[in-house]
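The other protein chains are all here in position, but one chain of the complex has been omitted.
Moving on, here comes chain A:
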Amino acid sequence: MADMSKLTIREIHSKPAFEKDDDGSVADQHPAWRPGVARDITTGFSTAASALTTGQLVKDEFFTLFEAVGALEIMDPKMDSGHLRSGETLEDDYDVLRELLPEEVIGIMDQLLCFEMAWHAGHPLSQSLFTSLYLDRLLWPEPKMLEEARFDRSKVPKPENKMLHLVLRAYCLSLVKTCDFVHQRISKEHYYEEEDFVSNLYHRNLLTQFDVVEIHHMINEALNYVSKLTNISITLRDALVVRLELRSYFLSAVQFDEIIDDHRVPWWERCLRLIPALPKTTYLGMRVEASFSIKIQRRLASTVPPRPMVNMSFDEAFEQLTKLCQNGKDAYRILDYRGGANLMRFIWAYQSRTPQPSVYIRCLMQAMVFSEMRVLGMMSFKELILDNLREIVMPADVLLDSSNFDVEAPQDPRFHVAKRMDDFMATAADRFLDIFRTLCMNRSRLRRILCHLVLEWDNLQFDAENFDTELRKYSNEAPLKDANSSEDLWAFPLSSWAYYHKLQQMEWIVQMGFELDVYQIDELGGMYWYLQYLISTRIQHLERIRTFTTRRLTRISESTLEEKAAFRRSFSFLDFAILEASATLSFADGLSCLFSFFAHLRLVPAPYHDRPYSTPEFRYNLRMRPFISISLPEVPSYQQFAALISLRMPDKNGTYGSKVKPAQSEINQQASQMLELAEQSLKAARREWEAVSKANAETARCQGCEDWWRTSVKNVMRACINANIVVSTAKKALANAGTGDARDVLKVEMVESAKGYHPWWIVPKISAK
């Protein structure tokens, strides 16, 4: 059985195993070690220690749980990596210089590939690639020239044994150089150490200083040699050729440079074409287990317990490599910029693939989104924000006119507009960028970071109001009159923009909760209710934006073609956003009603009933904690919430609080009313999602990711159809139950988010008994 256990001792400078959570930080307070004069303290120490009883803890204030977890017990073979069992030798006796058969070379290559993929998957080098005695020999002691990176570290190179000195060496060196590029790429971006990737190189250098051209040269030499071999079978020869070529292409694909364009795509494609040849020939390989040793760990890191080699099967490694190359190739599609909404859609669609693209790929995407102060290698961040403002709230708005930013005369109002806009963009830049970056994090982090980010956007919305008020005098805005109160209504475009993004993040947090299985069954109905509450707020907001945009359009006496196009683009965005939001709202509402229905009949546990240590209200507060300090929309109080989602449910004892249990017929009657509501919403959802699916790529903001987006919409529709089927099954069963207990005729089973049609839409399984 699994347990907290595997959480264990971590290396010093890594996170503590308990309560380990990057929402805080671990202070690093180890005093630096200073060389000094050695002094024997045995006697003094023994005397002092004898004053203590066993179990008494002597620690200074710096000795934290983190230190305790990092501590090792010397001479315990499970913790002390230097400990030798009796008869055990320190070094391995494998001879890296022995003659190798071509079959053995293939075996070693494939084993190395498995370890390479394990490293990509987040395992440390010490438990993967660095267990290879061949790699160890090449990399340690550190070669000063590439010529020194050889198995035979002696000065006189021996011409024979080319399988080893030429073929395997070229393979290993290009493998290491590939890892170097991968490591550099990941290190430059944001990722979570240990969680996503272990960056530790154990004082080894991955041939960073050597030119990739030299490595390619070596592969070519090896290829040349192998392809001329006549004393081995063609199958063997081809297997070697494919492996060497793949190394060369893979090396080119990941080559690290600052150029953000799609010139590396062909390399990924070449990899993809070669990869299928690997599993067809892996059977030719002979494994050389003895050439991998865990003993090398002793020289890599002495402060951690010995840890086992990671066993990734060839099939698994092959699968990973294929995904890596496919994702690598696809990532570059992002460079075809079609506006901020499309960009966001792209990253969502791409990152929602299962399994999620690996850390290297996610870092590659981050680099493409933003590096060297450019977005997608082609525009400034300011341009991205301006474009997004135009798309959502301010099409063809004088406040955003590019020429404003060229005005230098302070008496010109445009100068002031530009200055204020610049100030606003400076405030918004990091937060806007953080949305895109956050979408590239692992899924668990994504949800957690959004919980922080949304607070920043709450502040931004507030700050933006001040900018809006100030800018009003330059835009000549005339307010609308509220029909009821005749109050002035202003557009507040910048804060509207911020509010829009904030609302969307709030929805994502809730949706990610479904995906990550964070909610228990009895919470689902309430969470879908909260989701629809957020979405209906966003729809109202979109409609408000639309009203002001329409009004601004009518005030332009003769709009230019350019202006017309800008407005058209914005309306297309708003209209589609409203459609998609309505579809989402209906589905969420339908599921919320469906879960209420189940709870009402006690087919699933009643929502938020009392637990030994917790009241429904406490748990509701805990669940709503990410949103509680957001000013707008306000989190409903538990009382409001309970009333709204009709939590007048039986508690776990089957009683209704102080009230007498109503008759079963009455319960069934109410249940069928709830089911009716569920049915209405779910039918509407089906229609609306159908409409969503019909939108063209430009309208749906899915250019560049149309295939993925359509697949996702199709899955939502399948989930929706499934929910509709659940409703009709339930209806029939309820009719059969008459005035009896529905539990006698119906059974409801939960489905994990990953096992349904779409991870955001949890539709339970239902069967008639």
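One rule holds for everything that comes next: a contact is a pair of C-beta atoms (placed from the backbone, for glycine too) under 8 Å apart; a residue touches a chain by one contact, two chains touch by 3 or more; residues count from 1.
One rule holds for everything that comes next: contacts and distances are computed from a predicted model.
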From "N-acetyltransferase domain-containing protein", "Cytoplasmic tRNA 2-thiolation protein 1", "Cyclin-dependent kinase 8" or "E2 ubiquitin-conjugating enzyme", the hidden chain's UniProt protein name: "N-acetyltransferase domain-containing protein"
Candidate in contact with the missing chain, chosen from A:Leu516, A:Leu677, A:Ala697 or A:Met750: A:Leu516
Residue touching the undisplayed chain, where the options are A:Asp92, A:Glu319, A:Asp434 or A:Glu676: A:Asp434
Identified contact with the non-displayed chain, of A:Arg448, A:Lys502 or A:Arg552: A:Arg448
Sites on chain A contacted by the missing partner chain, in the whole complex: 1-10, 18-25, 53-57, 65, 67-69, 71-73, 76, 78-79, 121-123, 189-190, 192, 194-196, 305, 307, 370-371, 430, 433-434, 437-438, 441-445, 447-449, 451-453, 455-456, 516-520, 523, 611-614, 618-619, 621-623, 625-629
